[in-house]
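In what follows, a structure is listed as C-alpha cells, so that the remarks can point back to it.
Removed from the display is one protein chain of the complex; every other protein chain stays in position.
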Amino acid sequence: MGYFIDTARAMIVTMRNVFRRPTTVQYPTEDRVRPERYRTSFALVHDEEGDEACIACLACERICPSRIITVKPAGKRESPVTGKKRNYLEDLTLDMNACIFCELCVQVCPTDALIMLRELSKPTLSREGLFLSMERLYANEALAHSWGTGTRLMEMQDPKRGLPAPEPNQEVTPPGVDPIAEGAS
Amino acid sequence: MTPMIHGLVWGLIIGTVLVTVAALSIWFERKFAARIQSRYGPTLVGPAGILQIVADALKMMQKEDIIPEKADPILFRLAPPCTVIFTLTTAAVIPFDENVLAADLDIGVLFLLAVGGLVVFPVWIAGWASNNKYALLGAMRAVAQGIAYEIPLVLSAMVPVVLAQSMRLSDIVSVQAQTHWFAFWPLGPGLIAFAIFFICSLAEANRIPFDIPEAESELVAGVTTEYAGMRFGLLQMAEYLHTLIASAVAAAIFFGGWDGPFAPGLHWMVLKTLVLFFMIFWIRWSLVRFRSDQLMALCWKYLLPLSLLLVMASALFVHYRAMET
Amino acid sequence: MTGDEAQQRFVALLHERFGIHEIPADNYPLVDVKHHFELARVLKEELGYRIYSFVVASHYPATVDAKNENAEIDAEHYEVATGIRCVGAPAHLASWRVRAELDQAVPTLFPLFAGADWQEREQYDLVGVRFDGHPDLRRLMMPEDWEGHPLRKDYAIATACSPWR
Partner (left out) sequence: MQSSAAGVDPHLDIDTYDPGADLMVLNLGPQHPSTHGVFRVKLYLDGEIIVKAVPYAGYLHRGVEKLCEELTFVQIIPVVDKNDYVSPMMNEQAIAMACEAMLGIEVPRRALYLRTLFAELQRLASHLLWLGTFGMDLGGALGGGASLFMYCFRERETILSLFEEVTGARFHYNTHTVGGNRHDITPKFSHDTKATIRVIEERIGEYVQIFSSNRIYRDRTQGVGVLDGDLAISLGITGPLARASGVDHDLRRDAPYHIYGELDVNVFTESAGDCFARTLVRLNEMRESIRIVREIIDSVPEGPILGIKPGKSPGHIKIDASQRYSCIESPRGELGTYVIGGGSNRGASAYRLKIRSPSLHAASCIPYVFPGHTVSDAIAILGTLDPIMGEVDR
C-alpha cells in the first residue's frame, strides 16, 4: 500500500512541475542574458586616442598556462595618432583550441589591450576556425566586451582596496626578480 | 458480411489506427516528459514538433543495418518483427465499440493473454541472438519477469471473466454496460484486480518502474543493446503498442469499454484507453525502477496470492448473487 | 585536545621512541626507513590515527657539485611522505618523510591501512618507488605496458608539436 501512496506523491510532484515554466533557453533563436563579467572569446582593442593599445610587452604570452598566445613585437615606431615613439605589435595569435578561459592574460595586460568578449563566439566547423589571428582579434573589438580589463581586475584585487588607511604589513609580498623574464627556467 | 471479411477489414483499420496512435504517443510522451522536466521537448519539426516521429522514423530507416559479426543472423533478424506481430495480434479481440472489433472470439480473454504471453519469446530470442552479455542479462531478466507477471495478470483478468461469466470480451463489456463497471462493482475486489492487472501490464510491457530488462543505467540498453536502425525502432514500437493495447484491454474489462453517457461508445472507449495510457506515461516519468529480485518478491509474495484471493472472492460474489435472485 | 597538543605529542613520540631530535620548521620530520612501519603502527594502534590520508613519493636525481662534476653531493633517491590523521577534533595530521635510495624499497603500510593499496600503487606507477610487501604492486594510472615513471625528474616529456593541433 505504501508503494501506491509514494507513487501518488511522486506523481503529484511531477505534475506540479508540468505547470512550471520551462527553463530551457532555445539557444540559436534566443540568447541567454549574460552577466557583465561573462567571458568567452578574445579581442584586441584600440585605446581612447584610436591607436592600437597593445605594446607587445609579452606579459600575456608568458602567463598563459596553455601557452597559446604568440606575440611578435614590431619594435618601436612613431605613433600615427600621438606622434610619440612606442612599441607596436607585429602579430599576435591566439589559439582557442586549447584556451582554458582563465582570464590571466587579460589581468596582466598593462594597457588593457587584450580583453575578453561577452558575446558568444560562433561555433566553427574546423579547428582552424578557432585560431584567432590578429585581424580577427581586432575585428572582434566591435562585439560586446566583458567587464574585465587589466586595470579593472588589478584594481579589484588591490590589497589596499576598501581599507581606511594603508597598512604596512606588506612584507610578505615577494616582488623579486621575474625569473622567466630573465630567461631562466 | 462474412466474419472473415469483417475481421480483415476491421483488423486492418484497428491495426493501422493503433500503430499511428502508438507513433503519436511517442511524440506526446516526449512533450509530456519534457514539460515534467522543465523542458520544451521537440519543437522544430512541424507545429509543436508533431512531425518529430516522422523524422525519427526516417532517421531510423536511413541508419546502417548493423548485425554484429558474432550474432546469430537469422534469429537476430527474426526477433524485432515478431515482437510487433505478437503484440498487434492481441488487438484483434479488443472491442472498441459494439461492432468495431476484428474478431469477437468466444475465448477472447484467453486468446489475448496467450498471444500476449508469446512476446517473451522474441525478447529472449533478441537477447540470445545478439551475443552480447548485456543483452543476455537483459533477456534473462525479461523472461523471468515476463513469466512471473503472466500469472497474476491472468488471474486478475479472471475476475471480470468470472463476474461476467463469459470469456468473450464483448460480453464482458455489455454486462458492465447493463450493470456496473467491474472496477467499482463489487467495490473492493474489482479495483484491486484492476490495480494488479495494471501493474502486471506495466511489467509485461517493461515500463518503469519495471523496465528492468532495459535498465539503461545498468545494462546499457538491455536486449536492444546491439540493435540499430529500424530493428531497434520495431522493438520500441512493440513496447508502445504493448502499453497501448494493455490500456485498451484494461479499459474494456474493468472500465466498461464503450459504456458511457451522451457520446457514442467508440469515443468513450478511446477516452478511457488514452487516460490509462497517459497514467502509464505519468508513472514512468515519476518513479525509479525496482531491482529484479524485489520485482520477483513483489510478484510472488504479494500479487500472486492477492489475485488468487480475488478470483475466489469474485466467484463467491457471483455464487451468492445467483442464490439471491 | 587542541591541535598544538597533538603536535607536541607527536613530536614527543618521535623523540622518545624513534630518536628524532630535530624537526625542521618548514618541513615534516625525516624518519629512518626501518622505522616507517613501526611509526605508523604506533600512531594507529596507540594514538588512534586511523584515517589514512596520503602518501607522496618524490624523486630526487643525483646532485653534483657545480664546480666538479664528479663530486656527488647527494645520490639519486626517493623521498616518501606519509600522512595519517586522527578521527574527529582536532583532526591532527601526523606526517613524516622517509628517504629511500634508488634500489631500496619502502615497507608498505597496507597491513595497517587498506587505502595504502591504491595510493602506493599510484606512487609506484608515477614515481617508481617500490613498496616492500605490497600485495599487488601494479600500475594504477598508466597503461600496464607503459615504460618509465612519468613523475621522475629524468622522465623526458616529448612535446615536439603542440598536442592540441
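What to note about this one:
Order of writing sets the chain letters: A, B and C. Residues in each chain are counted from 1.
As a convention for this text, a residue touches a chain if its C-beta (ideal position, glycine included) is under 8 Å from a C-beta of that chain, and two chains touch if they have at least 3 such contacts.
If you're wondering where the values come from, they're calculated on a predicted model, not measured in any experiment.
Of the chains displayed, those contacted by the omitted chain across the entire assembly are A, B, C.
One of C:50, C:77, C:99 or C:130 touches the chain omitted from the figure, and that residue is C:50. With the whole complex as reference, residues 33, 36-39, 133-134, 137, 140, 208-209, 211-212, 214-220, 284-294 of chain B touch the missing chain. Remark: the residues of chain C touching the chain excluded from display are 3, 24, 26-28, 50-54, 56, 58-59, 81, 83, 85, 87-93, 95, 97, 112-115, 117-119, 122, 126, 135-136, 139-143, 150-151, 157. Contact between chain A and the unshown chain involves residues 2-3, 6-7, 9-10, 12-14, 16-17, 23, 34-39, 59, 62-65, 100-104, 107-108, 110, 116, 146-148, 153-154, 156-163, 169-170, 172-176, 178-181, 184-185.
The criterion applied here is as follows: only the chains that are shown with their structure count from here on.
Spacing of chain A relative to chain C, judged by their CA centroids, is 40 angstrom.
Chain A and chain B have Cα centroids lying 56 Å from one another. The multi-chain contact residues of chain B, meaning those touching 2 or more other chains, do not exist; every residue touches at most one other chain.
Within the complex, the chain B residues that touch chain A are 32, 34-40, 43, 195, 282-283, 285-287. Listed in rising order, the residues of chain A touching chain B in the complex are 4, 7, 10-11, 13-15, 17-18, 20-24, 26.
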